[in-house]
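Okay, structure first, notes after.
All protein chains but one are shown at their positions in the complex.
Letters A and B mark the chains as written, and numbering starts fresh at 1 in each.
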Amino acid sequence: MTTVDGPVLPKLIGERVKRREDPRLIQGQATYVDDIKLPGMLHLAFKRSDIAHGVIRSIDTSAAAAMEGVELVITGAELAETLGPMPIGTPFPAPDHYSVATDKVRYVGEPVAVVVAEDRYLARDAADAIEVEYDELPAVVDPEAAMEAGSATLHEGFERNIAVESYWGGTGVNPETAQPEDDSAVDAAFAEADVVVSQRMLNQRLAPNAMEPRGVVAQYEPGREYLTVWSATQNPHILRTLVAAMMGLGEHQVRAVAPEVGGGFGCKINIYGEEYVAAALSRMVKAPVKWIEDRTEAFLTTTHGRDLLGYIDLAAKNDGTILGLKARIIADIGAYEVLLTAMIPTLTGLMMNGVYRLPVVRHELTEVFTNKTPTDAYRGAGRPEGLYFLERAVDMLARELDMDPAELRRKNFIPTDEFPFATQGGLIYDSGNYEPCLDKALDVAGWQEMLAERDAARAEGRIVGVGLSFYVEVCGLGPSAVVPTGGWEHSGVTVERGGKVTATTGASPHGQGNETTFAQMLADHFSIPLEDITILHGDTSVVKQGIGTFGSRSQAVGGAALISAAGKAGDKMKQFAAALLSEHEVAPEDLVFEDGRIQVAGAPEVSKTFAEVADFAYIPVPLPPGMEPGLSEESFFEPENNTYPFGCHISMVEVDRETGEPKLVKMVAVDDCGNVINPLIVDGQVHGGLAQGIGQAMFEEVVYDEDGQPVTASFMDYVMPRAADLPTFELDNTVTPTPVNPLGAKGVGEAGTIGSTPCVVNAAVDALAPFGVTHIEMPLRPERLWRLIQENGGQS
Amino acid sequence: MEIKGEYEFQGPRALLYELLLDPDVLASALPGVERFEEVAPDAYESTMRVGIASVRGTYTGRVTVLEQNPPESYRLQIEGSGKPGGVKADAFVELTEAGTGTTMHYRAEVKARGTIARLGGRLLGGVARLLIGQFFKAIERQVDDRAA
Partner (left out) sequence: MSESVPITVNVNGRERSAMVEARLLLVHYLRENLNLTGTHVGCDTSQCGACTVLVDGRSTKSCTVFAVQADGSEIQTIEGLADGDELHPLQDGFWEEHGLQCGYCTPGMIMSAANLLQDNPAPSEEEIREGISGNLCRCTGYQHIVNAIQHAAERMAQS
């Protein structure tokens, strides 16, 4: 038997492969937006409102305009002559929202004028020199008060500040009519209940705080009538579409680039006024312009997340069987609707089915304008809020019934044989197998030992509690029917001369490691070394089409598109190989990729090297009949459904009796995101998600005073989790593949954020339960906990 | 934010009332004043320099004296703004006799905006107390001068 030289290549899918992105990042060689310098580049600075609500009486730009080195000073009203109101991506009615305020300001930080100057220090000086006079209006700060008659209103045509009202309920939504089927069943279920737990809960406003602030460089070339925009964005293709529309250009005249992007977490999905302004002003001053957000601006103007108030009622029988759920939700969306603002809170109610059989649900949602920064997606985007409300309520029910919170959940789980499962909100859960995940979490955490440890600590007079949560979320966004931008993803795969592979993906990453996971997938697909593969992304002139990275969709949708394109390229390559092996009378379908060769399955001696076939594809002499030269294929993947990963989180919290300071002493996460491409990266995603979810539970909150002045606009006042605040996380997983994409991968980016928040609050409530506490609002501030302890005389 | 307090002066109430509303006295007693002009009856414009932490800067402001009820009480409306933001205050001042001296009670509702509200929010109370303290010391010296 003939032997074939060459290494045996290990399969890489499922391996902890080191990231290929890292060498440039750990040596300071990456290029973020602020690292881009173009010849003749000018700098923008924005004059921003320092009041929450008011009419602009006058703007005096004369001092700024007179400064040496200032190229242009322009007000919102002047800019509105060339830039119209900004587009949004949801079907809800929305008030006009200009990139720069034209007549009225509605939140602190809203831009009112822009300076273009030679350097950024000078631009800032000039912006400071602009004098603005306002006629102040009463600030609308409390969303419930905002809905009352007599409240000041932000926008004409939006009575009582209401942006969106939505209602559904009953025994389910009729998919034909989208109407509730039987609403009276809700009242009947509650009448029949042995026990009802009711709680008002705030899922507080958060600042996403990607470590890289936003930034944009825009260069309009008049001679070519061509615009290039570099931006710290999660979705350059959406940026291209919207900037082109705002500028009156076609998409063929715009190139959008997301260079290295320093985190997004949802806040870099929206296309912001600054991006449109940079493009417009570059055309106006005929020079490239740059704007880089500082952190204070980020707190004031980058979209916030969450801020949902929930009135939750959960009805059950004494044996723990859940009978129904009522949720009245008020979303404080801030001053305007931006790209996805109005859609995010609608996801909350949709996910409030959780992992349970819920016979009936009534859901009311009101989205309210207030004089605050607009909200949009923040890691989880609507789902963490819903799961928080539900998992807190389920925990309260367990306490009320004196049941183990794990067993109460188990009793109400959707049984494995009922998947695909249609929820009350009209979603179809693709796959699920909840009990093994719960059991694994209880086992990994040592739940029984934790309970014993808690009780022993209590006996010593310490304040200790344990908490559990079980979440399901919607990932892999999603079919085009439900994603306003289109829900597909695009990929291109080119096998180059010499047998190297270049692939493109529209799933533009900002820390997710797609350059590694996607290369792993291609390495296995073609059986070639990882080093022979380059993954390109983030540039619309390189990546033909795309949607972007959000909603944990990189793998489930982007990865599926990649594999589909690779499949097409591979099929064509086998045809070329079969032609080269024609003396052996080989059919393409008999060929496989194996260790750098294309060979007859089981007969490596009948083979050509990957490189030989690639070379032949570009100089195909003779060209096989019916074939075109070359090896470059692409694919649009449209998923048939979203994916629904799930998981169980368990934690332990100890509270200092003297100071009220909570300490998270244990955090266990057992997640099921379907098939895993790179466990190292999945662990990293879960860790980061946990830190953000714990951050919400324990530390973070955007606070406004009664005049609408933000009082948490720096890292001094907005508490971000630091290394010393967090324990070592204990992770494990179960694997329930999804049937909706060929990878079986569900997505994991948001998982950690969703389960951990209710889990940690549940643990804190358990800790203070001996003091008669049944609920604690987030964040778990020491002062808040101390008061709860004192209200009970400090005695448990 | 509410700022309130009281201060004991060694001097008769009528004298204090007079001093506290005398533009020349105010111009010299208010810390950091660079300009203090009467622009209308009982209305003054001033430029003040404050050199403390994140509220450092030059402020221009307008002070209006209202509801004068000598020698017992008056109200001040204060509006000031500078690069770090702005302040609006509505203050009520009451003088009561305490033996041979006078006790001044003050209560002000202060609204801040801009950096002052954001970064300076935590500092504002302390800064205000510091400035008010300096002001009272200066008034005290004026009382002593008049008494001497």
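The definition used in the following text is that a contact is a pair of C-beta atoms (placed from the backbone, for glycine too) under 8 Å apart; a residue touches a chain by one contact, two chains touch by 3 or more.
The shown structure was predicted, so the numbers you read here are calculated from the model rather than taken from an experiment.
For the chain that does not appear, the touching partners among the shown chains are A.
Of the listed positions A:21, A:391 or A:473, the one in contact with the omitted chain in the full complex is A:21.
Checked against the hidden chain, the listed residues A:729, A:771 or A:786 yield one contact partner: A:729. Interface note: of A:260, A:430, A:672 or A:701, the residue touching the hidden chain in the full complex is A:260.
For the chain missing from the display, the contacting residue among A:510, A:572 or A:666 is A:510, taking the whole complex into account. Listed residues A:12, A:122, A:137 or A:631: the one in touch with the omitted chain is A:122.
Interface with the hidden chain, as seen from subunit A, comprises residues 18-19, 21-32, 34-35, 121-122, 125, 209-213, 260-263, 265, 292, 294-296, 510-513, 680-681, 683-684, 687-692, 714-716, 720-724, 726, 728-729, 752.
In this section, only the chains that are shown with their structure count from here on.
Residues 50-51, 108, 128, 296, 705, 707, 709-711, 713-714, 716-717 of subunit A are the ones touching subunit B in the complex.
Those residues of subunit B that touch subunit A in the complex are listed here as 83, 85-86, 111-114, 117-119, 121-122.
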